[in-house]
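One chain of protein is taken out of this complex; the other chains stay put.
Per-chain numbering from 1; labels A, B and C assigned in written order.
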């Protein structure tokens, strides 16, 4: 049936750095050599800290843990673009974003041992507690963005989520609100192709996740999520637009969850090892390293040195995390509300006397 | 920043019958003369039944009531395209859809006096109870569609909702599910430009509502909602596609709420009377009448006769509705679960003894 | 002092909160130009503008979630949900986030948020417009639940709720909006949260009620020497006042509109049965809505506690 076209939309994909380490000069964002090196160090630190967490878990020194293996570029590229005054609303798999903000790694380890204190963001770092209830936190980012806009603060709220999270109603309510109020909000989706055992194709019939922005009249873009430079460039552009009053952006980073969903999961039950192997070739660290080597900014020796330094740093972090005294039962009560009810006071007394 | 386009989308608008009564022959759906007359009668009946409800409400004989004035074409055009075995999941403002299904009007009047029995769809008519919780019922339509698909039934589920409802998370969860499972579902949005006092522009930043389908990889189309022929054609096409296994469609009917939101509302508080006047010119009944007159299918005398007939029918309906005995308190208990708990049995006894 | 009804008192409270503290923002469906479907925000959009009185899209989870973010950032949002029946889709944002952000962040963030919503029956309104599911929210550590019963405590409790550093669900008995008028002090004042009020002192039995039921109880019990307690804050409730009265009278009647099973009356009865049972002379009685799906207008009077049912329960208790 013929009809009149009344609206047209296009979704673009940005990619700058290819797997062989070649960049598209035209698209290359402005980054000094030292910034490029910093990016690579953060990628490496993220991977090593993640591996360390997996090791600790295997040894029973950490609880269930969700690995970020393979997603380092999506996390570091976006995290690196943020400014100190921006606020971060993470999912639960954004180790790299936390490290970009200098969030103490020992807190993260402690959180995954089951210690709430691990989510007490130090003053000066504006990271919200990791969100376990998938997709529900984008609204908080939108709310903070609205508050900042009201106050005239130079702040952008950045929310992180996965492909699965785009199916939740709250995600859409948030994007719609962001569009209506033209909020300084950047929503960064790590499309790692899987939500536990549910593949990207079974999650939604849309060709891209980026196009979900169209429903809410906001900008959407897809990025090669294993390309740290493209993720950085797209995030920086979105942040700048948000900061200048030009409203929200939704960024889909196409990447891959190289590991099991968490340490409690066994991905071999539901996915093809060949698919994993295929993505192995697109490793985000390798391609950045190749680029740096081609630019003569990096050598084998540098790599050895970096790994050594980071290994030592990680040992110190683990030591700090593990030497912390366990939380006290009193904290359960102290942080439920700003003051205790008379019943809570009695309960606290019983709890401290009786013990578990 | 240049990027590679990876996906393109277009939203079309369908319109067939213009305000002067002229049609676009190429787009005209196959409809016999008697069907065209039936459409016009349904439009007229809907308008008169609605006006009668408003009168009854003013006289204290009906509770709060949401008028469908101005939206008759969107309702009748879509309702008329449905088949007997299809299931309807209405909002609360679809008088015309109910009348197309031969749903007894006295039940609708009774419902709006506060009588649950008004929503007990007679056997053979598959209309779900009107949904007061805006936007939450599209999921039920999707579920019924899934069940029908599983059973191989020749059924399409049709869900009706307003522009405001497209902001609810459940709406998006439903469209996404429908896309993933390729369900025989048609979602018909009556974009009447207002959600109580919130205008279409304040509801969402998207240029059209139809494009919300893009987020979920399903078809979306905009229709002139005051054009009963276009609404019919678009709905029929969507139903046929759904029936033949080609999946869901989202249809935005652009129309206008000519009345207050409900009888409890006063729209003068928040909207410009000039806007209302502008839409008056696009009246859906008038243009269909002009078309029929131009086709020599309709005359002034026919109109007088029809109005007389319908007026009499309405008197009978009102009489039937008002002569029904009030519901019994026992029904509150009988329909809560299939059986009463021991406590409910006691409560029922107390209730029947004590009375209110 | 002006003579105000309950919704006017709320309007005045909101206005004064907006005047006093620029961190206060209102958001909700139709609260702007329209002034709210019950006119609770009437005139505020005109005075404070769309920066501070925000009409929102139709999305309750969105409204509460947005407000959680605003509150965590340092504002004091007051969200209106059009009717309690539409808050169900925001339960996740309330339970998972508003109530927990202080605990989850170990105090780094908090949620000084007020969610206001009309609630309760007796107004012959459509489906979902007369819910009284307050008990659901009283089982969630981290949030407070407040129900005013008069114009003056409505204003005082609202201002106290806005001041409170934690989330407060503020339930406005729809039936009372325009039922009674009284003098309400002009200046802003606070009625402390967590404290019940002896609406009438008495000796023979204790009757506990809140919101719109208080008015019914006062009528029903007018010929009895009953001590009538207006709970006002349901969570955390004023255990001491209840227990003291129960110990004094030895007979307790609890009245609420919500379904009996799992209603908030259960917690009050259980508390008394745990801590004051040795002073009781009679069973603890509850007069409540029945365990049925809330009926539409034609049947609602059959469901709501009537003065007759309350009197019958009083008589029964006095026989012990």
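The working rule: contacts are C-beta pairs under 8 Å (C-beta built on N, C-alpha and C of every residue); 3 or more make two chains touch, one makes a residue touch a chain.
These figures come from a predicted structure and were not determined experimentally.
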Practice prompt. Write down which of C:32, C:167 or C:265 is the residue touching the left-out chain.
Written response: C:265
Worksheet, complete the sentence: Out of B:15, B:57 or B:121, only one touches the absent chain, namely B:121
Fill in: Of A:38, A:113 or A:303, the residue in touch with the unshown chain
A:113
Worksheet item: Just one of C:179, C:293 or C:311 touches the chain that is missing; which is it?
Response: C:293
Worksheet entry | Interface with the unshown chain - residue positions in chain B | 87, 89, 116-117, 119-121, 123, 128-129, 133, 136-137, 139-148, 150, 157, 169-170, 173-174, 176-177, 180-181, 331-332, 334-338, 341-344
Worksheet, complete the sentence: It is residues of chain C that touch the chain not shown, namely 61, 85, 88-89, 91-92, 95-96, 99-100, 103-104, 127-128, 133, 135-136, 138-142, 235-236, 258-259, 261-275, 277-278, 280, 282-286, 291-293
Worksheet item: Which chain A residues touch the hidden chain?
Response: 63-64, 113-116, 132-136, 164-165, 167-170, 195-198, 202-204, 264-265, 269-270, 326-327, 329, 331-333, 335-336, 341, 343-344, 347-348, 350-351, 354-356
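Note that only the chains that are shown with their structure count from here on.
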Discussion item. With centres defined by CA atoms only, which chain is the most remote from chain A?
Written reply: B
Item to complete: With chain centres taken as the means of their Cα atoms, state the distance from chain B to chain C in Å.
Response: 36
Worksheet item: Quick one: chain A and chain B, Cα centre-to-centre, how many Å?
Response: 43
Discussion item. Using Cα averages as centroids, what's the distance between chain A and chain C in whole Å?
Written reply: 40
Practice prompt. Find every residue in chain B that makes contact with two or more other chains and list them.
Written response: 167-170, 202-204
Worksheet item: Which chain C residues touch at least two other chains?
Response: 56-57, 59, 61-62
